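Every protein chain of the complex appears in place save one, which is left out.
Going in written order, the chains are labelled A and B, and every chain counts its residues from 1.
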Amino acid sequence: MPMQFWIIQSLNSLALGGLLFLLASGFSLIFGLMRIANLTHGAFFMLGAYFGATALRSFDWIDLWVAAIGSGLALAVIGGFLERFVLRKLGNNPQGQVLVTLGMSFIISDACLVIWGGDPIPIPTPHALQAPTFLFGFAFPTYRLVLVGCAIAVAIALYLLLERTRLGAMIRAGVDDMQMTRAIGIPISRLFTVVFCLGAGVAGMGGVLGGPILSAYPGLDADMLPLALIVVILGGVGSLVGAFLGSFIIGFTYTFGSALFPDLAYVILFLPMIIIIAFRPQGLFGRRAS
Amino acid sequence: MNKIWFWVPIVAGFFALLPFVAGDFYVNLGSQMMIAAIFALSLNLLVGYGGLTSLGHAAFLGVAAYLSAWFTTRAGFGHGTAALLSIIGTTMCAALFGLIALRASGLGFLMITLALSQVLWGLAYRWVSVTNGDNGMAGLTRPMPFGISIESAASFYWFALIVTVAAFVLITVFVSSAFGVSLKGTRDQSRRMAALGFNVWMIRWITFIYAGFWGGIAGLIYVYYNKYIHPTSLSITSSAEGLLGVIAGGSGTLVGPIVGSVLVTFLKNYASSYIDRWNMLLGFVFMFIVIVMPDGIVPGIRRLAGRLKEPRK
Partner (left out) sequence: MTAQNDIYALEIVRLNKSFVGLPVTQDVSMTVRPGERRLLLGPNGAGKTTLFNQITGEILPNSGQIKLFGQDVTKLKPHQRAHLGLSRTYQIITLFQNDTLQHNVAFGLLGLMPARWNFFRPMSQHILVEARRVLGLVGLEHLADRPISEIAYGEKRRVEIAMALAQKPKVLLLDEPLAGLSSAERNTIKKLIADIPRETSLVMIEHDMDTALDLAETITLLHYGKVIIDGMRDAVIADERAREVYLGH
């Protein structure tokens, strides 16, 4: 295999890893804080992609970045509604909550099919980023480099939010010990909504940012959700670092698996998951439930 | 308990009359209901009796169906051998998945089962050389059990009915046994069960394998019925339909999953013949059931009947 292959595939892995992080970080935070396995998360990602594609088609003045932020905000609002008006009602029934998010994901993905049809809608790469970047004598697709940068920026932003702000301190406290957090008077209810909006928003933004590579198509949710699940199982629920590392492990495994053994890429995904579950059922950075 | 054994032949006999009074369309619908019922009965072992909500049970339906298709068309085996090998293969797959998924319980278990089945779903799509990918595997045949053809709608229906009755009886025996009682114990108080001397993990694993076995049987009947298999049979929608059948009918009850699957199958056919928006409807029904009647139909009716009886005392 030529050097170019390895380098390009590595970059592709990083790009996929970045996208997975945008999806999995929110899923992981929601699960860690609220004990909800939000199966609508893949649908949020897809809905974000469709919103972005539609906005880019309809308005000339919108560029990819504006579309990404707009989609993120729209998904945050949708997520907030789902949390406040549906999930809230099933407060102490975790199984019911999962099933409701599953039902919601069916509704959203079928609604997307009705509205946007069965054909993929491309999301164009911004003009400025279409030309390849030359580094050390190799040509790199510029957008993918930028995408990795975006994912890292989001990761840093989330990290700072969690570690350096009052809100973050409250979220961390909630993940650590819900009862204690409630006891010292932190408004858990509002915290739940905030985290759910945040998770949904980041997923929606991820859908748009992934658009130039993946485009928006029916089934995008079903393609992405299992990858995100595996990332979270691997990294450990509720851990941002775990989601980050897990995303890139899966990004590499899946990309190189697809390139080298196209038929069996999905089976290769098994491997890191099985190894981790066998030796550390709580995931790389997860804490064992007491 | 004895009441059930009294009713089984009567109800089965009643169902056996369907082909005499209804056209092929309804008889075929009946066959689909039987397949869904076997599938839901097997899933109920985990969800209802084990307290282990699996979102990946379609994996076993799909694996058995694909194995049978592959053994009969590619490997050139006869139906008998193919069926045996498919069920053995599926049961072994369940044993492996159980080893992985039962490292966790609760939501972790749910996520791992979902991830595992999605991996198989992706495999069915991508491993084109074996599964024929998105085109699915067509041109399959039905077996001739004991030399009897099950090509006609009615004969297949009776075949499916016999298997369903067998599944119901054997699953009922299983959950009523001392082992089944222990299984329910692990669902309600797993810590205490361990302290009392029960090997909770082993109980769950055996149940997982048994559920996988019956999921495989459902898959065989499914592929015989359709004479075709496509990756969507492994999809999360397929798992979710089974789960909806269990929950709508009443998880942890003996007949609930049958009632639920009859309803889901009916709804699915009705929806696809009129509005073609099955997934959306499935989503709404899911949310409705979970929010409005989380216990399911059978316990709901039982409670209602109890309330009617109560005032007489």
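The rule we apply is simple: contacts are C-beta pairs under 8 Å (C-beta built on N, C-alpha and C of every residue); 3 or more make two chains touch, one makes a residue touch a chain.
Predicted model, so just to flag it, every value in this text is computed and none were measured.
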{"item": "Omitted chain's touching partners, listed by label", "value": "B"}
{"item": "Given B:Gly23, B:Gly76, B:Gly147 or B:Gly197, the one touching the chain that is not displayed", "value": "B:Gly197"}
{"item": "Absent chain, residues of chain B that touch it", "value": "1, 173-174, 176-182, 185, 188-189, 191-200"}
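The rule is short, and it goes like this: only the chains that are shown with their structure count from here on.
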{"item": "Separation of mean Cα positions, chain B and chain A [Å, integer]", "value": "32"}
{"item": "In the complex, chain B residues that touch chain A", "value": "53, 55, 100, 103-104, 106-108, 110-112, 114-116, 118-123, 126-130, 235-237, 240, 243, 247, 277, 279-280, 282-287, 290-291, 294"}
{"item": "In the complex with chain B, residue positions of chain A that touch it", "value": "31, 35, 37, 39, 86, 89-90, 93-96, 98-100, 102-111, 113-114, 222, 225-226, 229-230, 232-233, 237, 262-267, 269-270, 273-274, 277-278, 281"}
